[in-house]
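Now for subunit A:
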Amino acid sequence: MTEKVEEVIRYDVPSPFCGIASDDLTVSIIGQKVKVLENGDAYTSPGFETPITDRAPRVNGKEVTLAVAVEHTAKLLRKSKQTVISGLATDLNGARAAMALADKGRATVDHMNSRAVFKNTLVLQNTGWMNTTLSEVKNRVDMLLIVGSDIEAGFPRFFERIIWPEDTLFDQDIESRSIIYLGKGPSGKASTSPEGKKAEVMLCDDADLPEVLSVLRALVAGRTINAQEVGGVSVTDLAQLATRLKEAKYSVVTWVASMLEFDHAEVSVQMVCEMVKDLNIKARSSGLPLGGKDGEVTVNQVAVWQSGYPMRTNFNRGYPDYDPYLSDCLRMLKDDEVDTLLWVSSFDITRKVPASKALTVVLGRSGMTFDTEPAVFIPVGTPGIDHKGRAFRADGVVSLPLRQLRDSGLPSTFDVLSAIEQAL
Partner candidate 1 sequence: MLMKLTGGRIYDPAYGINGKVRDIYVDDGWIVEAPSDGKVLQELDLRGKVVMAGAIDMHTHIGGGKVNIARTMLPEDHAADVVARTELMRSGCGHAAPSTLTAGYRYAEMGYTAGFEPAILPSNARQAHMEMHDTPIIDKGGYVMLGSDDYLLRMMAANNDQESINNYVAWTITHSQAIGVKVVNPGGINAFKFNQRKLDLDEKNSFYGVTPREILLRLARAVKELGIPHPLHVHGCNLGVPGNMNTTLDTMNGIEGLPMHMTHIQFHSYGTEGDYKFSSGAAEIAEAINRHKNITVDVGQILFGQTVTASGDSMHQHAGHAHAHPNKWVTMDIECDAGCGVLPFKYKDQSYVNALQWMIGLETFLLVEDPWRIFLTTDHPNGAPFTSYPHLIRLLMDKTFRNEVLSRLHPEAQKASRLASIDREYSLYEIAIMTRAGAAKLVGLADRGHLGVGGAADITVYTDHADREKMFSKPDYVFKDGRIVVKDGDLIDVTWGTTHVVKPDYDKSIETSLKVYFDKYLTMKMGNFKISDDEIVDDGRGSLTIQPLHKGGRI
Partner candidate 2 sequence: MIINGVTIDETFAEAFPMKATRLIITAHNAKWAMISAQAFTGFATSVIACGCEAGVERQLKGNETPDGRPGVSILIFAMGGKGLAKQVETRSGQCVLTSPTSALFSGLDSEKDIPLGQNLRYFGDGFQISKVIDGKRYWRIPVMDGEFLTQEKTGVTAAVGGGNFLVLAESQSQALAACEAAIEEMQKIPNVIMPFPGGVVRSGSKVGSKYKALNASTNDAFCPTLKGQTSNDLPAEVESIMEIVIDGLTKEDIDKAMKVGIEAVCKLGSKEGVRRISAGNYGGKLGPFHFHLQEIMS
């Protein structure tokens, strides 16, 4: 017998999937089925529309009740000499519960996107930065320098929402905005202005980008560079770019840390951030790190205010001990230091649990698949669909209330982790 289910339309729905927290989505909900009607994108629409498949927790592949799965997990944690709670694609309260559990269980916390996030965090901890947020960019930017990143590939709506609005507060002619790619070029046309003005592109290999940035900063500082070119980019062109940055009223330099796919990219990010500081001696300029997917900003924020430290902190000794290298989950797995891995992934079913010899407990979005069945799998609800939540967006300033769109009955990560903590 099928019940006739009414379609419910929800407006101004915030997306936990896109990193820039687009909150203008129109979403249709029919029973358990969610569909993005308006303002979806390549991340957001699949994010909302992934169907629920699993509902029952499993222990060693066998379906069990949630209580059994929780108790089994607690048993693993009690025996563990080294637990890592990672993945951590969750919302605010999921992060809170993870921190509480890590503290009680003397575990290490890390996030699935830490490799990218730390390219920024290490800079903040070393020299700091002068950054801005999305609304400021939307209204003020007159020159956008994009470093080593194909923004639209990761943030499909960035240009539409932030760079090409119809109106701005200060009556700027948005066609006058300069968009300049340095390093990678754009994969699509999102960066082309409404009237068809194409972005400028200065290409170089990732391997040469650090030097190109260094030379650019040197030129901003007024130094002479003997070389004619760097990484295939003409120094004369870079000098012109430096001049334009200095003359801009509100330049914004942006990058996507996850797209700076080379080791030690944090020193390049630092180079950019220090260049922005230099520009501010006379002009105004700001950095804008883009990221924020899979709860990465949310989880780091919570970890910092609860413990003082971001991810990659262990509680081995009963207090937080921060080490971005030794407490890197992937390194620990690779070196087989982890006996119990608690992996949380409540947003994106395509994100895989890293392979390891550790006993693995997964709190995952329904529909996740595994190369190896984990010791415990507990399907959890997705924040912003199955339960309410809150999530920070890329700039780390604005957080949005995520809504419950359907009544799936799936527990939240907070519920499950809190239950595990209680059972410890």
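Of note:
The criterion applied here is as follows: contacts are C-beta pairs under 8 Å (C-beta built on N, C-alpha and C of every residue); 3 or more make two chains touch, one makes a residue touch a chain; residues count from 1.
The candidates came about this way: all candidates are chains of the complex that A comes from, given by their letters.
Since we're looking at a predicted model, the values are computed, not measured.
Looking at 1 or 2, the chain of this complex that touches subunit A is the one numbered 1.
Those residues of subunit A that touch candidate 1 in the complex are listed here as 12, 14, 20-21, 23-24, 92-93, 96, 100, 103-104, 121, 124-136, 138-140, 161-162, 165-170, 249-250, 280, 283-284, 286, 300-302, 304-310, 315, 317-322, 390, 392, 396-401, 414.
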